[in-house]
Structures are given as C-alpha cells and as structure tokens.
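A single protein chain has been removed from this complex, and every other one stays in its place.
Right, subunit A next:
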Amino acid sequence: MKSLLDLISTSDFIYSIFRVTTPLLFASMGAVVSDVAGVPNISLEGLMLIAAFSGMFFSYLSQSALIGLIMALVMAVAFSGLLAFFTLHYKTNIILGGIAINSLASGGTIFFLYLVAHDKGTSISLASKVLPTINIPIIQDLPIVGHIISGHNILTYLSLLAVLFTYYLLKKTALGFHIRAVGEKKEAAESVGINVTKIQAIAILFSGLMCGFGGAFMSMGYVSWFSRDMISGRGWIALAAESMGRQTVLGSALTSFLFGIADALSNALASMGYSSDLVKTIPYFATLIGITIFSVRIYRKSKKIA
C-alpha cells in the first residue's frame, strides 16, 4: 500500500490526470451546452472520431499542425451541422441522428483510413503532425508544481479555458440565457421572440466544435497517429460525466476530472499488479458512488420540502 501512495503522489501521476481528462473535458462541455438547449447530442464519440481522423489526415497533407487542428474543428462542426439540419429542419429524433453519426464515424473513418494509408488499423505510415506542448515560463522552473502544471499539450490548457468559456457563455451572455430559456420551455422562449431553431442549431454546432478539439487532442497530442475507434468510449464517458454533473458546467467539469482521476488510478494500479480486471471498473464504480450520493441528497432535500 505504501508503494501505491508513492505512485499516486508523484508529479507524474498528477500530470497524467490532466492528460487523461483533456478529451473528457472538451466533450462534456459540448454535452452540457447541447443538453441545456434541449437537444442532447449523443454523437460526441463519433464527432471526436471524425475530428481525430481529420486532424491526422490534414496535418499530414499540409504538414502543418495548425491546419490539421482547424480542419478537425471544421469537420466536427460540419457533421454536427448535419445532425442539426436533420434534427431541426426535418424534425428527426436527435437520438437516432446521433446513433447514425456514431456508426457512420466508426465505419467511415476506417474506410478513409484505408484509402489514404492502405491500412485499416492505424495511420502510422503517414507522417502527421502533433500540436505543441507549452512550457510556462517561471512556473516550469518551480519544483513539483512546475512539473505538474507546465509542459502540457496546448489543448490541455485550452480544455481548461473551454470550461471557463462555457461557464461564461451560459451564465453571462445573452446567447447563454437564450440557450437556457429554449431548453427550459421552448414555447415560452418562442413567445418572447427567441428563434428556437437558431439557438438549438448554435448549441449543436458548439458541441461539434468542442468534440473537434477533443478529437484533435487524441490524434495530434495524446498520440501522433489515428487508429481505428481510438476514442474508445471517451465520448460516452463524457456524456456520463455531463449527466452526473446535472447539466452544469462546473459539475460536469468536476465529474470529468473524477473520471480522469479514476482512469489514471486504474492505470497506475494495473501497473502495480492489482488485478487489472478489477481496477478497470474503478471509473464506473466511481460513477455509481457519485450518482448514489447525489440521489440521496436530492431525496433528502425533497423530503425536507415536503
């Protein structure tokens, strides 16, 4: 047990939490905004996969990480636009649309991967670019703290800014108020002249943008290639984090970190020889405990009111 404490109190471990949490943070922010607007986007997984592929592919074509990132964002937004179009214009069920995008992304990215890399597993034969890591001046020279805070991928810092931005967006801006109003009661919002379709479209596109960042991080930061189904359920975990965070920005961000910590912990425990089958359940066990605590509190509150 001593060695476990040694392991998780190292700066490497804490550093790894940020890395593991980054894609979850982006995706859960996307989930919050779309859910608050009343159009729950469940295609986070697929959108991230599309972004991961696009980032890899366009950075390979252009040999520029920036163009790769931009194209990852463009493609993820474009596909979320497709979802918005069917949902809002043709009134399709957004859950079905989300499922369609997820299946399309899984098969489609492999198809295009084979076209460009002649390989159905990884894009490792294409020399794609990665986004830079940032060393923060002064802080990087601090002992321990410097090692934890400095030296992350640029998208890791952006993911923290994305949380602040989303918070500001929903709490302080007119657009945020409109998004919340539309999600709360569509008809009421419409009656005061809010364009519901437009607001919901913006919310879905915003979730696409966030998935673009998350996907780009996977193929251009975490590792330097695209591999089939590389998101490996991170989009779904972000959805769980969002619903456990009860559609609030800070709650979702915190739960994302909770999942990140649980995931990093399960990796660390596996490397220490604890039964890996058991430790892989830690993130899900954490969810269960979180939901239980939350439900108990709600229950007590409602009893008090009664």
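Please note the rule applied: a residue touches a chain if its C-beta (ideal position, glycine included) is under 8 Å from a C-beta of that chain, and two chains touch if they have at least 3 such contacts; residues count from 1.
Here, contacts and distances are computed from a predicted model.
Engineer: Name the chain not shown, per its UniProt record: "BMP family ABC transporter substrate-binding protein", "Cysteine desulfurase", "Fumarate hydratase" or "Electron transfer flavoprotein subunit alpha"?
Structural biologist: Answer from the UniProt record of the missing subunit chain: "BMP family ABC transporter substrate-binding protein".
Engineer: Given the contact definition stated above, which residue among A:218, A:238, A:262 or A:286 touches the chain not shown here?
Structural biologist: Answering carefully, the residue with contact to the hidden chain is A:218.
Engineer: From the listed residues A:127, A:144 or A:298, report the one that touches the chain absent from this view.
Structural biologist: Of the listed residues, the one touching the omitted chain is A:127.
Engineer: Out of A:103, A:135 or A:195, which touches the unshown chain?
Structural biologist: A:103
Engineer: Spell out, residue by residue, where the missing chain touches subunit A.
Structural biologist: Contact residues on subunit A toward the absent chain are 7, 10, 12, 16, 19-20, 86, 90-93, 96-97, 99-100, 103-104, 107-108, 110-111, 114, 118-122, 124-127, 218, 222-225, 227-230, 232, 264, 267-268, 270-271, 273, 275-277, 280.
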